[in-house]
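Incomplete set of chains, arranged as in the complex.
Every chain is named by a letter (A, B, C and D) in the order it is written, and numbering of its residues begins at 1.
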């Protein structure tokens, strides 16, 4: 690939991991990346918004908490054996503008912000929430920048294809239904994995299935009965562009207490990381990590897991870039 | 006053304070008050809404936390020497309906709920927030039920007379400006006490003063320099109807960490309780206690203080009723 | 089954899950269930007592914490596919009377309270603790209402068949020995699963085995070596009446830190939920969920798990009712 | 006084304050005090019991938490200017035996343990709770060892002279009524200071006054209106033996959140320490510090305050010893 851009990390002899203004994984602020390292491969940005929640708010503080927790992320992947900062140029683009009193206003503003980030043909977008409603903004910006509706790899305890809650069509229960309606994604090439917990209505499943989404419950995954379907989905993806959306509540509350609508009986961190790594090398066109609620995370382990997942997601693409 | 209604408390020999479904101060649910004890003098209700905040959300869980903490409230006032349940009939009217995605929608719904509670000529309303925006709903309902615009006694670190934030006129920074505009209160007979902390603009003070509000900073109170003004306000009130609005953030964060926009350097609990008691016997026509954020209250002392303040506010009126 | 009773849940458009006085799973208070929905199939009640503990107290606050956490429980089961509120009429019967200074006094009072709940032939009892001593009260009330000594399905890290601690025969280490002695249960048809952790005496195991209890340690379960025994027990149960007692400490402290005598190295939530579901369709005659200690549960995940387990236990019976 | 005994503290160059098995204020275990430093002037011991509480349990873990927090207590008093370890020989006598299921059983066992500690004519007893019921045990042991019924200096938000709760005469609401009945103290020479908060019955005050106890509310103290009465009590004490009982809930919950029955609106730490020091030089015959509940003390400041109060109480006597 010729002269690869590389991310310049702060010298740990000068500024230990507990020092300095905290950016995602200690990557430089996008404005501070010099010409030699542009365009960046991945721009990470926060969307500090929680106006779309249906239960506990506070995910607006997620981006800051994940920036802090990500200081302990190091550059070399333990399994893939790759040094991400030698493969990619990555940057923290700051936070998108939000309108705390308006979900749709925020989504439009965040979409416009992200769509306008430089180098759309090269720089891909990783959004850090905020509640899951913000995934729509990142999918919309990605769609504007790239042209085709990608497939979706979706980790979640919930379907997030509900039409409306309290009469409102924009919120954290609806991003994928809206995205499908708006042609931002191809729900016929979408896998949702990690579903579990009590539901308001069994009909909710019909909506998701009607869109063509492949549904895998946690129980199916844990029993191994979904392995074949997951493999088939991986095959179907091939080299097709795919968007990855990771709701931290797909993980069990023991591992991720800091989230707004926790459901007991989910993935361990090791399980979900292992599942994620099965998708190493996919053609990743954008991603998000959402629903971290610091106020419910007394030991900070949820933000830490989210920070590690950001790294794991970037590593999926590093495997491809390195191939 | 003839046969006074009395609140029937659960028998503590059967159901200790840590037992049973938690209602405000263990008062009965309004629906469960029998005819002999109707109409009630005070109906307490929650407004679990925090869509009007400008910083940390979560006050939607305030009513529940205050119900729990209020289980340790007993009926006899230590200074006034009155047994409130022998003077008043009081009840928990449950929570008002809310529209979590719409501040104005919630305020209208909560106003309608409260306005429609039975016995408007006798039963007064004490709303438990929720963020301070909900005070508008309780003031509006009170105005509908009583007819005249009352004076206001307002405890707060902030003015809450800001015109708009992020372009939105309904929120926790604006309830008293909106109430004044709507004729719900008489700002010319209003005292705001406890002001302190950095401000966005010095002009904010001009708005409040322009409405005729008497402003007392915490520093003025602490130095004693505002004593005369406070006494004058008390005299000016005389027997006029007055609405009391208590934002828990008027108290220092050491005493009330669980709030969304805390400001260091405020009242101790003892100080503010003492100040409150100076208003014993005023003609209280309605009240609210707002801005308790349980997720930032690790030892539960903020909710406990709010519960005690509910009791102290009711006691102000008990002194009058007993006179 | 003719006209089924149905539980009427609050309209979530009026009262979101964070609103209203908290009852178990938002089911109505028993007193408020109208004739059309009576008799109820299941009455849930709390026993706020922790005077039987041998280490950390505080489970007296368990019922309240579980009521709060259960607000996020929805009616449709994700695996069985059943809508519980369409199958059952369920209600919150409040808390039993307790005598905080007397274990036996409390147990007798709670038994009498539960035994006297209406419709003994139809309404079954689910008690929420409180420490494990309170299981005796619920087993005793169930025995009075139903007539035959049921088998027992017992999830626990501990045996709970100790004769006495500190000279006292009533406490959380002894409920099943007392219940066996009193003929409330048939220990010859009892399975205890989840045992682990250091013991005071190896002879404790002999007592339990001497009663005829089938013992399965966590290690045996995890290795699969107990699968056959568990299946045999399930077969042996057949359609026989069975009482289910769930001590939250059978789960690992990562998932249930909020308990008084935690033991590391236990079930994950997913594992124990999976195991529980193997008993779908048993003839459930009563149940309890005990040992939740909110003061040791900083992120609230223990109470959340307990709330989900209440739902899972009811679902076991819903499968039978729906068959 | 001839050759004074001196407490030998661990060498801080060898064992920093965060090192070693924690004893009260790092004083030696009583068994480890060598002959040259015997008899000790003060024996500190814990009574890890909370079976007498009426609300939140957990004070059984108070002695351990206070031992830990007291590691930062140093020997020189900042105001009196005395080095306590040069004036006194002090030791940690461990914990009294308790019977967790029986309040009276515990009190008798603790009394017997304390009464039997060596050198009754010289060694005075400072008990660390545990709930306030344990004060009776320490007063009873002190009475046995010294002969005369002392006066009492009592810091508390509550009266603690209630006859019975839930039909039980032994508990944390009753120690001073029982002690008066048993002739352990002279209630006619007793001051209770810090009273505040709502009460179950105004008649409770009559019981205390009927015993001859001087009652000072927090409000009276804060307004200065009780200064004369406090001075008079101090004069009345003269050189008479006095027992000091310190319930941490006399302090405001901001300073002492970790207690079972907190009441907002109390002393600051500085205020209560200042008040305590007014009693420097009294003839102290015994003392207790009670009601620390570590599970409600997330930042550990309550245990820290209790540890400092232990030191301040000993310093009152050091002033006398040094006079």
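Rule of thumb we're sticking to: a contact is a pair of C-beta atoms (placed from the backbone, for glycine too) under 8 Å apart; a residue touches a chain by one contact, two chains touch by 3 or more.
Please read all numbers here as calculations on a predicted model, not as lab measurements.
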Per this structure file, total copies of the shared sequence (4 shown): 6
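Here is the rule we go by: only the chains that are shown with their structure count from here on.
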Chain at maximum distance from chain A, centres defined as averaged CA atoms: D
Cα-centroid distance, chain B relative to chain D, in whole angstrom: 38
Multi-chain contact sites of chain C, meaning residues that touch two or more partners: 16, 18, 60-61, 100, 298
Chain contact graph, described as a line, ring, star, complete graph or other shape: other
Chain-to-chain touches, reported pairwise for every pair that qualifies: A-B, A-C, B-C, B-D, C-D
Interface residues, chain A side, partner chain B - complex: 50-54, 56-58, 60-61, 99-103, 166-168, 171, 295-296
Partner chain C, residues of chain B touching it in the complex: 14-16, 18-23, 29, 31-32, 46, 48, 60-61, 63-64, 67-68, 92, 94-95, 97-98, 100, 298
Chain C residues touching chain A - in the complex, by the definition given at the top: 12-13, 16-18, 72-79, 81, 83, 252, 254-255, 268-270, 273-274, 298-301, 304-305, 308, 311
